[in-house]
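Only a single protein chain was left out; the remaining protein chains are all shown in position.
The block that comes next holds subunit A.
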Amino acid sequence: MSGLLLIALILLGLALLLGARQLKTRPRPQPTPPELPLAEQIDAVLPQTQCTQCGYKGCRPYAEAIAKGEADINQCPPGGDEGIAKLAALLGRDPKPLDTSHGEHKPKRLALIDESVCIGCTLCIQACPVDAILGSAKHMHTVIRSECTGCELCVAPCPVDCISMVDPDAPVKIRRRYPVFPIKIQAGSRPDRA
């Protein structure tokens, strides 16, 4: 009888010991971080190209418009279908195809300034949304490759069309020297030099 009691006591002791160890090693629930405002959550998912193709002035304004319900989730061409899927999952909506009126999805390309053609007008520097172009007035400009988002906003303002969008891995090809046309002065047309 006492033998049975002893066995029961040993088992009880073991159960308590193992239970205590189990409790000790069980992972404690981590405190969840405070939830960000919806616009910020949406902004975190957007590709941050800042290309303005969605019709807003940048990724943040577009995120705010989506949060307010003013914009649809399929207006971001750089994000493509993958980006739309992420937005749809975040907002609990059905994904939809990209609205191609805002542009087509294409792989990321980088801006390249043909440095032999650049005249140093600074227009592209003013257009770049992420300050990825370096240069100053009447001096050559160049793109900082690691910072370029491929938004293409610098291409249109260039007065000498020396910016092209290139595949990041493609070898760099210099297009041509800046064309200089000799101007012939007719005799007698410049009285001050005559």
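Keep this in mind: a residue touches a chain if its C-beta (ideal position, glycine included) is under 8 Å from a C-beta of that chain, and two chains touch if they have at least 3 such contacts; residues count from 1.
Here is the rule we use: contacts and distances are computed from a predicted model.
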{"item": "Per UniProt, the name of the complex member that is left out, chosen from \"Ion-translocating oxidoreductase complex subunit C\", \"ABC transporter\", \"Transcriptional regulator, ArsR family\" or \"Cobalamin biosynthesis protein CbiM\"", "value": "\"Ion-translocating oxidoreductase complex subunit C\""}
{"item": "Residue of A:Gln48, A:Thr122, A:Thr142 or A:Ser164 touching the missing chain in the full complex", "value": "A:Gln48"}
{"item": "Touch with the omitted chain, as defined above, among A:Gly58, A:Gly80 or A:Pro95", "value": "A:Gly58"}
{"item": "Interface with the undisplayed chain - residues on subunit A", "value": "43, 46-50, 58-60, 129-132, 147, 149, 171"}
